[in-house]
Each structure stands twice: as structure tokens, then as C-alpha cells.
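Note that this complex is displayed minus one protein chain, with the remaining chains in position.
Right after this comes chain A.
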Amino acid sequence: MTRPRTLYEKIWDAHVVEQRPDGTCLIFIDRHLVHEVTSPQAFAGLRASGRTVRRPDLTLAVPDHNLPTTVRKDAAGNKLPIADAESAAQLAALEKNAPEFGIRYIDAVAPEQGIVHVVGPEQGFSLPGTTIVCGDSHTACHGGIGALAFGIGTSEVEHVLATQTLLLQPAKTMEVRVEGEVGPGVTAKDIILHITGTIGAAGGTGHVIEYTGSAIRALSIEGRLTVSNMAIEGGARAGLIAPDETTFAYLKGRPYAPRGADWDAAVAYWKSLATDPGATYDKVVVIDAAEIAPSVTWGTSPEDVVPITGVVPDPASFADPSKQAAAAKSLAYMGLEPGTRMQDVAIENIFIGSCTNSRIEDMRAAAAIVKGRRKADNVKWAIVVPGSGLVKAQAEAEGLDRIFTDAGLEWREPGCSACLAMNPDKVPAGERCASTSNRNFVGRQGPGSRTHLVSPAMAAAAAVTGRLTDVRELMA
């Protein structure tokens, strides 16, 4: 018997092409997701050096980052032009590069278009036990189905296109075990916000985090993708959740997933990936699921998390002087006073979307809260942006779009939208947004924007009350 290994070590070992004397490994990449923003220079580099894409069959391109989320086709079905010249140029570049280099391309108006990290698992392109890269830092998302997935920069995108490999140093391993059952109103997003608040924004630095425990096992794939998505907000290179029957049931029959005898062989392999009994992690954190409340961020780092029943902390309450200074700066930016009850914070904007929370389960959770209610008058802008065209179609088939629009929320076309505000969806300076995305950084949702990260149900609750709200008060 070989020594017991973790899930991460098994995936890593299976992808080493070559090991260099300094421990760096040439790692084979099974899946490469490409979008319009971080790829144009990579393709230009290939062209300039006369290179081709080594494995177009393992590459999938889809635009998402800067597409407008307003209607994309006119009444006659023709594509509407994108007003922003630079966004239009990036989209045009991808539309040209994908066919030129023989890459599968999902068009901006195709029914399956959506956010890369929603599309990958949804199409069965992302699979357990694979290595997945994409030029976006939330690629860790695919760890929810048990793939080793991480974000890369543009020169690495070019490197993967040309060689289907990356030079990497092995990471350390960290287990975050969430045991027990979560209470009512507590979702996957609250679990990951709570974890990030507990381990800190640098708690996972240099590590790949494997999320384990009964509370994680109990999550749907949608929920697991939400958890793994924010591994990077805890500083980790990637997140992982062991594939199990829930994973197999989710993937079976998806367009790019293996079929027939291939499917059986794949499942047998995936079952062998779980961390061996006796394998050890470099770091272990244990969390009691019962202690997790619906959570919300108060500052400009994703570690700035409190339960919705809590108050804005006093910077002086932090032991670390650099954290004290950072908290004071955050509060000044956020326009908040220490001691203010989170539930008294008024909200002007609502964003339900992003690769963290834009899958069908998220749409349902938000709709369940707004159903039969109206958006509060002080909420000026409330948009619901499904993660893909397929999520959108499913939600519409269930009548969720009507629930949102009847309540005064806007129902949009799929894309990244106000997660990073590269398209026209921006939160005005000085205004707050209850957002289901993953980053509350300064200016992330537009210059001067103030972001409070929450779950879809909590964002929906804020939409109807006009302030941050404990969703449990609105639950039947």
C-alpha cells in the first residue's frame, strides 16, 4: 500500500507530467475555460509566435465578464451591438479567436451562454478529479464537484493554450470540517462567509482547502459550488469537495459528461479519489454548523463577517494593530459607525447573481422570500441576474421571473454583471448594495460602491425591507 493521501494529493499526483529538481511540477490541465477579458492578449501572443492551441478539444470559450445584462437581441432576433467600445472589441476578439484556433465557442446569445463557472459544471465540461483553469480568480468554484480548479493570469492562459500544462509548486493541504446541521435560513453562502470570517482572508494562503463534514455532505451541488467558489477569499489557491453520489447524480446526462461504459469507468475512478482514512492535512479547522447564523459583511474584506443579529464592530476590539487600522479605514469607506446594528443598515441596491450565487437553487431561494411582497421604496435598483441562459430558462419555466418582476426586481440576461461592474451594471458611489457576489473590495461594484455580501435569501429580504434583514423573520 502507498501512504494514505488526501483528495488534493491524488489529483495532483495524477497530473504530474514532469517534476523539476526544485520540486516544481509540470501539471497537465484537463479543462481550460476561456472568456473575453483575459484571453485577447493570450491569443495575440500565440499568433505572434506562430503557435497553435495544443488541445482545442479540452478548451471551452464563453463570453460573460463585460456583456450587458439587458436584452441582447432585437425583435427580429438580430444581435444588438454593445455600446461600450472596449467591451465590444473584447467580445469581437473572442468571437474571432475561438473559431480561428478551433475552440468550442458558446456565443453571447446562445441558450447555454452564462458565467464560465456556472456553464462548466452545467454542461458537464467540468468533471471531478480534473484540473481546471480559467483566467478568473473564482475558478476555485469547480472544486464543488471535486475538481482541482484555480485562476490564472493572461500569460498562463497563453501557456495553457500552447502546451496544455502549467508549471506549479505543490500546495499545502487544509481541511475545513463543518459538522452538524445548519439552522433554518442558513445557506451555503452563510457557511462560506462564516468560514472566511473564522479563518481570515489569509487563513488559507499557500493551501488548497478541502471542505468536509456532514454539513458539507448535506449540500446540493449548487451549494457546494458556492462554498468552493470563495476558497480564494480565504486566501487558498483552490477549494475541493470530494465527489459523491450527489455529484454523480448532478453530472449524469450533461452534454459533455461521459456516457455509457465511459460513465461507469469515470464514476469508479471518481469514487477512488476521496481522502484516504489516515491521511493528514497540514492544517485543520473544525466548525460547528449549529453556530452559523445568516451572515453579512460589514467591511471591505471578505473576512469582515458578522451574524445578521450582530453589530458593526469597534476597530479597537481587534487584537492586531494592523487589523485595527484596516477596520477603521473600512468603516470610513463603508460609512458605518461601530455599534450600529447590522439590521439597521439601509440598503439602496440589490444584486442577486455572480458565479457564487446565480444557479437555480439561488433563484428559488430568493424568489421564495420576495413572493407576494414588494421591493421597499428606498431600494432604487434591484437586479436578478441568472448565471446562465439555462438557469434563466428553468427559472422562467417555474415562474420565478414573474415573482421577481411583480415584486419590482429586474430580471436580466446572464453574465458577471455587478459582481465586478465591468459592464454597465454598477452601484453608484456612496450607495450600499446587498450583493450575493464574492468580493466586497473597495470599488469592486463601481467606484465608491459599498458592498455587503449576503446569501440570495438575505439579499431578497433586504430588497423587500430596504435594510439588511434577518431572513428568518420573513420565513413562513
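What we mean here is this: contacts are C-beta pairs under 8 Å (C-beta built on N, C-alpha and C of every residue); 3 or more make two chains touch, one makes a residue touch a chain; residues count from 1.
In the analysis below, contacts and distances are computed from a predicted model.
From the set "Amino acid ABC transporter ATP-binding protein (PAAT family)", "Catalase-related peroxidase", "Putative ABC transport system permease protein" or "3-isopropylmalate dehydratase small subunit", the protein name that UniProt assigns to the chain left out of the figure is "3-isopropylmalate dehydratase small subunit".
From the options A:I82, A:A257 or A:C416, the residue with contact to the chain not on display is A:A257. Among A:Q41, A:T205 or A:Q394, only A:Q41 touches the chain left out of the display.
Of the candidate positions A:E18, A:E100 or A:E181, contact with the unshown chain belongs to A:E18. In the complete assembly, the contact with the undisplayed chain comes from A:H159, out of A:K10, A:H159 or A:R444.
Although one chain is not drawn, its touching partners on chain A can still be listed: residues 17-18, 26, 28, 30, 37, 40-41, 44-45, 49, 51, 54-55, 57-58, 66, 86-87, 89-90, 93, 123-125, 127, 130, 153-155, 158-159, 162-165, 167, 255-259, 262-263, 265-266, 269, 422.
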